[in-house]
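For this view, one protein chain was removed and the others were kept in their places.
And now, chain A:
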Amino acid sequence: MAAHRCGLSLVCILIFSTPAPAPARDQFQEELVIRPLHSGDIYASFQFRTLWDTDFLQERQKKVSHYRLFPKSLGQVLSKFSVRELHISFTQGFWRTMQWGQPFIPSPPGAELWVWFHHTVSDVDGNWKELTNVLSGIFCASLNFIDMTNTVQPSASFKPLGLGNATDHRFLRYATLPREIVCTENLTPWKKLLPCGSKAGLAVLMKSEKLFHSSFHSQAVHIRPICQDEQCTSKAWELRQTLNVVFDHYTSGQGKKEWSLFKMFSRTLTEACPLASSSKVYVDITDNPELSPATHLLSRAVVLGDRRTYSVYDLTRAETFGQLRSFNLLLRWKGDNMLRPLLHAERYVAGFGLQTGEIHTVIYNNHPYRAFPVLLMDSVPWYLQLYVHTLTVTSKSRDNKPSYIHYQPAKDRHRPHLLEMLIQLPPHSMTEVTVQFERALLKWTEYTPDPNHGFYVGSSVVSALVPSMVAMSTNFTQDQPLFSSFVPVKEESSYFVRVYTEPLLVNLPTPDFSMPYNVICLTCTVVAVGYGSFYNLLTRTFQVDEPSPPLAKRLANFIRRIRGVPLLA
C-alpha cells in the first residue's frame, strides 16, 4: 500500500514537475584602453560590456524577471517601451579631433539620446516622451527637457548599429541637449548599473574628483541586439557602458609626459571584477613609450584605419598584481607622431546684430588622393528660421551640389529644422556649407532665466565611411578587444567615422521683461484713442454752441417759472 502510494506520488511528481528552464547565459567583460596623445595629454577609455541571451521584446516568452548581470532598471525600460536600440551619452567638453585624433566612441557636448523603437510600436511619440522621463530619473539628468521641439527623425544619419532590417526612420528619434552639464550626480547612477558597481574591477578607478578635472569626460550607455556568431544563429542583447576621459597635460599632468594610473585616477587596481569573464588593460605602445611593469602579452589591431600595437595586462591573472597586490601602470613617452585625422569638421556663426546670421560648417578631407562622400546632419531649433534657398556648398571655391538633400522645415513651437545632405568631398580639400537664418522674437515666457547668455544649437553630425590606408579586418572573433568591435566593420577598405562639430551659442533679441503690464496699458490706450475718436464722430452731430446761462440766471429762471412770470433771456 505504501509502495503503491509512493509510486503514485512519484508518478505525480514526474507528471507535474516541469523541466527547469535553461538559465539565459550572460557574460560581462571589462577593459581599459590607455592611449598617450602627442600633445602630452592622455586618453583613457573604459568599456564594460554585458551580453545576455534573452529577448526583451518577444511576447511568447515569459516576461523577463530574473536579472543577474544586466541591470534591471534598463531591462524594464527596454521591455516597457519596446526599444530596439538605445544610445545615450553625457559629455563634458569638446573632443579636439585635430589634436587628439579620432575617439573610439564619438559623442557631442551635452547630452545626446537616440533610440530605435521596435516596429510594433503604434505611438512612437508617446513612448519617446515617457522614455525620456524615465531615463531622466535613472541617470539623474534633466532629459525631461527633451520634447517635440528638439527631437528629430533623421532619415539617413543614424542607421541601427546592431541588428536591424527595418530601417523606417519613423521609428527613430534623435535629440540633443547641448546645455546639459555632467557631474558626479550623473556618474553615480551610471556606476550603479555595473555588475560590480564601483567596488571591484576597473570601476574602482572612477573617482569623480579626478575624472571631472579633465579636458574631456564622456560617459555613455549603448544597448543593441547583436549576433553572437558569424552566421547569426543566435542573438543576444549587448549593453555597453563606455567612459572616455582625456587628462590634460598641464593641469593634471604637471607639464610632464609621464603618467601613471595613480596620477590619473588617484587609485590603483587591486583585483578584477569577480563577475567578469575577461578584464584587461590595453596600453597603446605604437609610438614606443616606456612602460612599466613590462609585459609580454601584445595585441595588434587595426582600429580607425590605423594599425596599432597594444600591451595587454590581464587582470584575471594574479601575477599581474605582483607582490603588493596592486597594479599601477607607469607610462613615459617623448614622440610627437600622430596620424592626421582624415575627416574633421568645424562650425561657427557669422554675421552681426540680432536680426540675421549665417551658419558656416567647414568639413576637411585630409586624405591625399581619395574623395569620399559624407552625410551632414543639422538640427536647428525653430526660433532660428533657416532659409534653404541660401544654402551654398563650396569646395575649393567652386560650387559643390549635394547629391541628396532631405530638408524638413521647422514648425514654430512644434519641431526643429532637420537638414541632411550627402556631400562628396574632393581629396585634400576644405568644404564649406553656408546657410542664412533669421532670429525670431519669442514670447516673454519662452526665454530662459538668463536670456542674454544665448540659445544653444546642437552639434552637427558628420557621418562617413572613410577610406582606410590599412586593410581592416572583417573577421568576427569572440575575443576581439571591445574598442575595435563597437562599430561593425562591413568592408576592408573603409571604416565608419562620426564627427561632431561644436555646438553654437546664438543670441536672440529680447523684449523688456519688466514691461508686460505697461505694454498692455499703452497699446490698449492707443486702440482706445482710435475707438474714442470714431465713437465721438459717429454718435454725435454738429450743433451750434449755445453757451449755457450762468447759475444765477438759471436759478432766477426757475423761480420765475414757478411764479408764472416771463423768463429772462
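By our rule, a contact is a pair of C-beta atoms (placed from the backbone, for glycine too) under 8 Å apart; a residue touches a chain by one contact, two chains touch by 3 or more; residues count from 1.
Here, contacts and distances are computed from a predicted model.
In the listed set "Origin of replication complex subunit 4", "Sodium/hydrogen exchanger", "Dynein light chain roadblock" or "Phosphatidylinositol glycan anchor biosynthesis class U protein-like", the entry agreeing with the UniProt name of the missing subunit chain is "Phosphatidylinositol glycan anchor biosynthesis class U protein-like". Residue-wise, the contact with the chain that is not shown comes from A:Thr523, picked out of A:Thr167, A:Ser234 or A:Thr523. Annotation: of A:Ser65, A:Gln254, A:Gln355 or A:Ser397, A:Gln355 touches the absent chain (contact as defined above).
Listed residues A:Phe90, A:Trp382 or A:Tyr500: the one in touch with the omitted chain is A:Trp382.
Even with one chain removed from view, chain A keeps its contact list with that chain: residues 352-356, 382, 385, 387-389, 405, 407-413, 417, 440-445, 509-512, 515-516, 519-520, 522-523, 526-527, 529-531, 533-534, 536-538, 540-546.
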